[in-house]
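And then subunit A:
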Amino acid sequence: MTLLAHLLLLATILAPLGLLATAVTAQGRLRLPALLVYAPLPGLAAALIAGPAPPLVIYADWLRLSLDLDAPGALLLGVAALLWSAAGAYASAYLPGATRFAGWWLLTLAGSLGVFIAGDLVTFYFAFALVSLAAYGLVVQDATRRARRAGAIYLALAVLGEVFLLFAFALLAVSIPGQSLAIADAVAALPNSLVRNETILLLLLGFGLKAGLVPLHVWLPLAHPAAPMPASAVLSGAIIKAGIIGLIRFLPFEGGIAGWGLALGVLGFLTAFYGVALGITQRNPKTILAYSSVSQMGVVMAALGFGLAAGDAATPLDAARYASHHVLAKGALFLGVGVALATGARRAAWIMAPVLLLVLSFGGLPLTGGALAKEATKAQLGAGVLGWLSALSAAGTTMLMLHFADRLRAGLAETPEASAPPGLILPFAVMTAGALLLPWWLYPAAVKFWPALWPVLLGALGFLALRNWGGRLPRWPEGDVLIFAERAAARVAPPLAERASRIEATLRAWPSAGLALLVLALLLGLAMAVAA
Partner candidate 1 sequence: MAEALLLAAGLILLAALAGLYRALRGPAAADRMMAAQLLCSGGIGALLLVAAATGMAGVVDVALVLALLGAFASVAFVLAARGLSGR
Partner candidate 2 sequence: MIYGLVASALVALGLYGLVTQPALLRKVLAFNLLGGGVFLLFGVVAARGGDPVPQALVITGIVVAFAATALALVLVLRLFQITGAATIAEDETRR
Partner candidate 3 sequence: MSTLLTLFSGIAIAAGVVFFLAGTVALLRFPDPLSRLHALTKADSLGLGLIVLGLLPWAGGWFAALKLILVWLLVLLAGATATQLIAERLRGEDPPP
């Protein structure tokens, strides 16, 4: 049993890479898109079976590579694998013959599932880098100007995130006594580390960038609309969860850290409301979904933050539950956008009905999976002011998502008779069903009716208000603060580089280089003479 679990864990990462390896032959390349649906299946199986097995550890002298699946990881791995599979099927219908896209897809997939099962720093970093960087290929698939801009910004921020994480991981590794690089050891050593605060700050920056923590969220509203539908689905559903799993794995919930927890919690709520506030000014359904993702991840991070502040060891699993609903529902909605755009007014009800259900599920409508997800974070966000804030954010989400549904309806195909091909509809249907039903299997709970309902009603009221007076809201460009950052960078960066170039040119002149040589010789000599 353990052996099977280990094999499945390995296959989770290696299956997509192995499929990618078949692309060396022309024939393999042609078959690639059709195989995307199968690539995540080992991951799915691993999530179902491998949970309780001991971690797989590969010793290699200094390096200890290990794969480990805990409960939050298994949950997220399972739903993410499901989404990847459905979206893979969707992609092969949506972008038939896009072999290069399929290649990027498989790379991203390997990383995306890898972060859920990585048991040590190096494996985690590798998987995280893989998912971050390879997703660039998904963003720029359309090769439009907008896609390229989004891709460039995405990549720049992804690399920036990598840098933060690399630094954080190095600090973690240094804090671990002995040679171990296991994440568990790193987290255990973190509270007593001399560089605890620096490490946590860097972790928050690195993972927050991925998960869309304001103001590091700027890439989401740019990348999601620019990417093709299935790519947006996995971006929003699975890929940003790399940030969430990072926070889950690396923050010391046992014991907790009050200050940092509070900070993360406050920022999380800020993000949650900010996402709503900016989302309602948008008109593109995919952009609205992106801002909704920002908002939802804000809620997850708020839960994580307050759980951390309270030292609540159950936080990781609770947050993972909330996030897993988002994986399913947001994935379903992105797939739904593609279906809706291909569907005419005549059949609109068939698509709008499930979309509406999903939309309300986000708000936590009783009986939907969303209500269970909301229930899961009760321990962290249930009481007092937090409870009110949480309810308010649910109301905001409802409003935002209804706005989305409204905009989506406006974007239906022009020919009333049009209907989406079954290759798009089926994955959408599977994901919708999953979002609404799976939570009942995964984390059933009793939901109190009224406290869950009123935020939805409030949101609906808000939506009505928005429909009437929303036109007066200022329009925010996609990527909001990024625009200012870009302007500022445009003012600062070129002169900086210009100055560096000018200094460099001076140094490159022969006499000054000669003088530099002499100065250097004297400097070294002087330093030594002083030391000796």
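As a convention for this text, a contact is a pair of C-beta atoms (placed from the backbone, for glycine too) under 8 Å apart; a residue touches a chain by one contact, two chains touch by 3 or more; residues count from 1.
Selection rule: all candidates are chains of the complex that A comes from, given by their letters.
Bear in mind that the values here come from a model prediction, so they are computed numbers and not experimental data.
Only one of 1, 2 or 3 makes contact with subunit A in this complex, and that is candidate 2. Interface of subunit A with candidate 2 (complex): residues 505, 508-511, 514-515, 518.
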